[in-house]
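For reference, the structure discussed in these notes is given below.
With one protein chain held back, the other chains of the complex are shown just where they sit.
Labels for the chains are A, B and C, by order of writing; each one numbers its residues from 1.
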Amino acid sequence: MRIDTNARIIYNKQVSGEYRNMKIYAPRIARHARPGQFLNIQTSKTGRPLLRRPMSIHKLSPAGLEILYKVRGTGTSLLAQLKKGMEIQVLGPLGKGFDIKAPFTTAILVGGGYGISPLKALHDLLKKKRKKIITLIGAKNSKLIYKKGFTGVKVATEDGSSGTKGLVTRVLDRVCCSGAKHPAVIFACGPDRMLEAVAKIAGKYNIPCQVSLEALMGCGTGVCLSCVCKKKDGRQARVCVDGPVFKAGEIEWKT
Amino acid sequence: MRIDTNARIIYNKQVSGEYRNMKIYAPRIARHARPGQFLNIQTSKTGRPLLRRPMSIHKLSPAGLEILYKVRGTGTSLLAQLKKGMEIQVLGPLGKGFDIKAPFTTAILVGGGYGISPLKALHDLLKKKRKKIITLIGAKNSKLIYKKGFTGVKVATEDGSSGTKGLVTRVLDRVCCSGAKHPAVIFACGPDRMLEAVAKIAGKYNIPCQVSLEALMGCGTGVCLSCVCKKKDGRQARVCVDGPVFKAGEIEWKT
Amino acid sequence: MENLKVKIGKLLLKNPVMTASGTFGTGEELEDLLDLNKLGAVVVKGVTLLAREGNPLPRIAETPSGMLNAIGLQNPGIDAFIKEKCPFFLRYKVPFIVNISGYQEKEYGLLAEKLEDVPGVAGLEVNVSCPNVNYSHGRIFAKDPGAVARITRLVRKNTKKTVIVKLSPEISDIKIIARAAEDAGADALSLVNTISGLAVDTVTRKPRLANIIGGLSGPAIKPIGLRCVWQVYNTVKIPIVGMGGICGTEDALEYLIAGASAVAVGTGNFIDPQSTVRIVDGIKKYLKANGLKNVSDLTGSLQV
Partner (left out) sequence: MENLKVKIGKLLLKNPVMTASGTFGTGEELEDLLDLNKLGAVVVKGVTLLAREGNPLPRIAETPSGMLNAIGLQNPGIDAFIKEKCPFFLRYKVPFIVNISGYQEKEYGLLAEKLEDVPGVAGLEVNVSCPNVNYSHGRIFAKDPGAVARITRLVRKNTKKTVIVKLSPEISDIKIIARAAEDAGADALSLVNTISGLAVDTVTRKPRLANIIGGLSGPAIKPIGLRCVWQVYNTVKIPIVGMGGICGTEDALEYLIAGASAVAVGTGNFIDPQSTVRIVDGIKKYLKANGLKNVSDLTGSLQV
């Protein structure tokens, strides 16, 4: 059940580094939402930008939804200007979230840049379910690292300004070798190149892996076919409704 | 000297009836501005609406400029949402203002609807020059009457909800008969039909009359030729640079 | 009570608000967000004879008050479409109109034939605007009155269903093409399709679409769509389905007044998936407020 609603902003603030955190009051969406799903948000009432902006659900509470975002262009700049008490049009929850039905004891969360956003909602749910959580966070530099509230955090930055210097996937490789005793699942969200590398490592250690993909989206509801990705079986899937979370093994990576 | 500047909003508030009053800090424009001139205001930074909105200068102080406006459509709705401390792009002062060089003792101000706006700046200047002022304000109903700060006010509303019932031009006719002893000048701003009637009465009593016209404006700077009006000499004038204030006798009225 | 009914060919629609092809799937994708039976008709995503993968990504780019798309007619092909998608049509009372595209003229005839006996298919929208590989130098059928006439006749011959021919605004004189389609037996015309456009990423200096060129849609093109509808309304006798930039009631009314008998919402569905039903209500209110009985009284009522 997807709902399009005019939601009141509870707060919209700068958090660490380059990220902003917005909380909205949208109980009808929150009721149906699950970690890994996303919202499609209208950033302006003037009709420009024309299209909505997809944003992962960062945190979930009975009445509230949070997003964690980075100002990139026009739409996110406009989002950043909104103030507490204002209203925004929000459609959600959209897409398929993370699947945690399979039995596992350890969750390895791998987030690149703002890919960390949906992993927080997942983290909170896994915590409730008393799973062991390892969180690997990677980014270009420390400004793009956001780790608030995560458990078992290991950080990697490309420029070494925080945590291990290098790619987060190298850290993952090491964690996977050592942690392979317990049944584990990898949940990853970030840029395509990172996800592809994560998928490869997961394959190597034979660990189930779910990835949350990103794509330019026209509609977010499955009708425009702008967001398709290729699957190994030769079929095309729409990231907005068939994803954004897929089994890593299903995806036909571009390279 | 016209200046295009990013001006800070000092306040933007609802005043009586359907009007809003915005004050901006724009000393460089204010320095050159005269009553009857106008500003061209960008109502949105998103590029929609595309064009700026012309607004008369309502009040003038050394550093500040005020406008008095009515929410009509998209642009004015967006203006109404701006808050103290925000900035707007403003081009001005534009056009030719009222001419008060001629010797006269009594000024008869005639304003229809928000046409009253530029008459306030004129009123304040005339007061300093110790002229006798009669202010005639007309509108459809009392909600559209704004008379704050004017001297010698007589009101007329079409529905009789305030002042005399009927058109403001009927009141003008009566005032002119009686007040014709002193050398007087009429300054009028409002809808075309009102201005035409004012011009006729002024002609009847042989009182000099200046009218401030309105027109849809593309540029406000004289280059697009969207705002022309016909003059009696057969030539066309641009309301934005040759006006908005014209001698009533020069105008070739449409009817 | 206001009468919103309009007639498009053999179809009597309960109201003039349709969906534009390619922007609403088959409607199944949006079932949870709106009641399809509240619409005048659902025009479904374009289908071709053979399955098509569509173009590489990126397939869309946002532009000022508009968007470019080069989806490339991704679809499972007519046979799979009939088997997998059409059964859904029977679950609703709303008429479903199938949008067909061919890469050769004869394909249109085959598509019409295959759809003729499919239950739930109420009509065909003939998209003559897809770029044609076998046709000379990147031209498209929509620009050639001869091709449009031949395609219309082929489809007409093979179907008893309502035939709507969809025209492109990217043309020196749309009146000529409109007349060609009318003379060849079209029941109605729908206009406009997208207008080809380009957007450039100045950082990479690459086109923002993998396909380089894409079709411009959305509010940006509304004045062009309205002008086309007005020109064609003054040229042909068959009804017009107006589209291009319709997002709200005001836009729909503009099209009706300019000469459209019905309207379709395209890109507007991406911004507000419920815009079609809102527009139905909005038109009803407008008729009431203006003391008009029939929505058809609006069609072509432009005061000139």
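The rule is short, and it goes like this: contacts are C-beta pairs under 8 Å (C-beta built on N, C-alpha and C of every residue); 3 or more make two chains touch, one makes a residue touch a chain.
Being a predicted model, the structure only gives us computed values, none of them experimental.
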Worksheet item: Which is it among C:24, C:81, C:270 or C:286 that touches the chain not included here?
Response: C:286
Response to the item:
By the document's definition of touch, the residue of C:220, C:238 or C:295 touching the omitted chain is C:220
Worksheet item: Among B:63, B:86 or B:223, which residue is in contact with the omitted chain in the full complex?
Response: B:223
Worksheet item: Out of C:93, C:160, C:205 or C:237, which touches the unshown chain?
Response: C:205
Discussion item. Suppose we count only contacts with the excluded chain; which residues of subunit B make the list?
Written reply: 1-2, 4, 42, 47-52, 89, 91, 215-216, 218-226, 228, 236, 241
Worksheet item: Considering the entire assembly, which residues of subunit C contact the chain that has been omitted?
Response: 63-66, 68, 139, 143, 170-173, 195-200, 202, 204-207, 212-213, 216, 218-224, 226-227, 230, 245, 250, 253-254, 257-258, 286, 301-304
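As a convention for this text, only the chains that are shown with their structure count from here on.
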Fill in: Computed distance of Cα centres, subunit C from subunit A, in Å
36
Fill in: Rounded Å distance between subunit B and subunit C, as computed from the means of their C-alpha atoms
47
Practice prompt. Please work out the Cα centroid separation of subunit A and subunit B, and write it as a whole number of Å.
Written response: 54
Response to the item:
Among all residues of subunit A, those touching at least two other chains are 47-49
Worksheet item: For subunit C, which residues are shared contacts with two or more other chains?
Response: 64-65
